[in-house]
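A protein chain is absent from this complex, but the other protein chains hold their places.
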Amino acid sequence: MNELLEGSQAVAEAVRLCKPGVISAYPITPQTHIVEELASIIADGKLNAQFVNVESEHSAASVVLGSVATGVRSFTATSSQGLLLMAEVVFNIAGMRLPVIMTCANRAISAPLNIWNDHQDAITVRDSGWVQMHAENIQEAIDLHIQAYRIGEAPKIMLPVMVNMDGFILTHGLEVVDMPTQEQVDSFLPAYTPLYKLDVENPLTLGPLVDPDYYMEARFAVSETHKDVLKLIPLIQAEFQRTFGRSSGGLIEAYRLDDAQKVIVAMGSVCGTTKDVIDSLRSKGKKVGLLKIVTYRPFPIDAIYQALKDIPKVAVLEKAVSIGSYSPLLSEIRSIFSGKKKSPVISGFVIGLGGRDITIDSIKEVYKRLGPKPISEEYIDLKPELLEETI
Amino acid sequence: MAQENGHLFSSGHTACAGCGQAIAARLVVDVTGKNTIIANNTGCLEVFSTKYPESAWGVPWIHSLFENAAAVASGIEAALKFLGQKEKTTVICQAGDGGTADIGLQALSGMWERGHDILSICYDNEAYMNTGVQRSGLTPFETSTSTTPVGKQSLGNPRPKKPMPEIAVAHGVAYVATASSGYPQDIQKKIKKAISIKGPKYIQIHVPCPLGWRHDSELTYDIAKLAVETGLYPLIEYENGKLTAVRKLSKIKPVEEYLKFQGRFKHIINSPEQIKQIQAIADYNIERYGLRPEPVNPSAPQPVNTQTKV
Partner (left out) sequence: MFGPLISKAATAKANKTGSWRVEVKPKFLQKDCIACKMCVLICPEACVSGEAKNTYLCDYEFCKGCGNCAAICPKKDISMVKEEEK
């Protein structure tokens, strides 16, 4: 059914359709609307779930760790500082192979304090073992949450999934969305059947001390499972399309890449703006395109290679940095082509940190700057005059 | 999954010989029985009982991190409620003194305040033993630890123990008690009582650590008893905020009796001034909790129900 919804409301409704039994979260802007909405849904008796109001994000993540370990589908959501506070638990959840599903309403990291969007939060925990997916718009945010439970809870996988959606831009934006029906979701998403759980009938010890004789294999196993996730996600995407009648999710999305000479690689809502720019430039005969990364972890190396190998010039557009080195996505895209015979000229651009507006002109500027030589890390829409400020 | 000899905490764990925590942990789970799920903070108990691929636990047990067992237990309790299995399952969150009173206090405070039906146990061996005897918020006054060493400018830990039982009481925890591995039957009785009460419960058990306290392993039992008999570790019970029972001391022993067996107090044992200060702590406890067999001050409010010394 088509309806006009705020992003947070839409995600809360999607989560309701997935029927989690335990929800726990701590307030943080711009995530809060999601769990407020879920609290209302539970208060109104529209979802049978335990809502645990915790005293920190560290505990929010720990509560859902405990509830999923007890065999109950669960949900949490956070942003920015909240994600960093729970970082220790984030790693632990993945290491313990517990399919927690979390929304990250992406927001900049302090200092200076800033509540607006960029991707530094999610990028900071990219090595944790979580599956990380990025939504371009509210519809995709809905769809990715439903897919996330299928991916994470697959018996071969048993890993947590973080659905990233840009703070404010998507969480507080309004969009006409096609909200699935309960019947559709039920037919797509079966009840959670854990492979292992805390059960008095079959007592197991979860989270033991693992010494050097055993540790490497546990980490290697998570890494191997990420390869399985790469194979599973396209299958889930196809099945989703069969059930819901639209394509959503997947590893990457190629937008007007055929014959493209200049291609932007990006994640999240900026892809929507970029598509508009591409349509406009294409109408003027410019051969430009977009490679949208939907799944950032596992990193779809082969799919990206295939999509970009014949493109002459690539611009990696990134809302995060790795201070003291090249930006994370830039480094990773370049590493794909290391030692390969065919490689685009790959440049990197940092854009939209802390919610700096990304306009049509910002994107055009990126295409314009792509020349014969690679650019390693240029900031778009930087205000040099502010750098003169002294303390 | 009971052991052949009926214990839910089995032989083969790797605690030091004479470990007070190993005594108490077994007593706790043997009383709560097989319908128990335990969330354990990082610490000695976690390390010596669950070194992969072995486990000493006969009940479902989970360790996540140092400070989050209370939140993990909250999630377990919420999940059991959702599944309709809470009524038949006891949920325990347990930690050492550091995991309880220091790094884990925020999660514990949240768990208590939310009123989860969870029994929290603090195995109080009065320092961070797992990392090599560093001072915690429950390390006693003038204890020598590796981070409160004795030196020209130092007599050991400069602060008294954090009053965890009273902190629990202030949260409205329905049942709060202290216990001691020197009184195994008393531990069992208090655990039994705790699980008969719905809501949050807190039991802090004094557990000697031969390695960290620097005493002979066979003295674990005697030293634990002496801590109680000197008034340094009063055994008390609060129900719904009221002090309802204390273990009366038929013969109060001077604190030296307790201190003299332990290397962690070696630097003060020959110092009357320091002994006096520690005796003052015991005396305060004795008066505050009414540990004497007869009331010293008949006008002072007395506990409604008292126990006699076993």
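For clarity, chains are labelled A and B in written order, and residue numbers in each chain start from 1.
The working rule: contacts are C-beta pairs under 8 Å (C-beta built on N, C-alpha and C of every residue); 3 or more make two chains touch, one makes a residue touch a chain.
Here the structure is a predicted model, which means the values were calculated and not measured.
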Handout entry: Sole contact to the chain not displayed, among B:83, B:197, B:219 or B:252
Key = B:219
Practice task
Can you work out which residue in B:32, B:50 or B:144 touches the chain that's missing from view?
Solution key: B:50
Exercise for the section: Tell me which residue among A:4, A:43 or A:221 touches the hidden chain in the full complex. Expected result: A:221
Fill in the blank from the handout: Filtering A:39, A:179 or A:210 for touch with the omitted chain leaves A:210
Fill in the blank from the handout: Per the touch rule stated above, chain A touches the missing chain via residues 95-97, 158, 196, 203-206, 208, 210, 214-215, 217-222, 224-225, 228
Problem - Residue ranges of chain B at the interface with the undisplayed chain - result: 1, 3, 5-20, 22-23, 26-27, 49-50, 52-61, 181, 184-185, 188, 210, 216-222
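Here, only the chains that are shown with their structure count from here on.
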Fill in the blank from the handout: Whole-angstrom distance, CA centroid of chain A to CA centroid of chain B, is 44
Handout entry: Footprint of chain A on chain B - complex, ascending
Key = 1, 34-37, 39, 46-47, 50-53, 55, 57-65, 67-68, 70-76, 78-83, 89, 106-107, 109-110, 113-114
Fill in the blank from the handout: Interface with chain B, chain A side, in the complex: residues 21-22, 24, 48-50, 52-56, 58-60, 62-72, 74, 88-89, 92, 96, 198-200, 202-211, 214
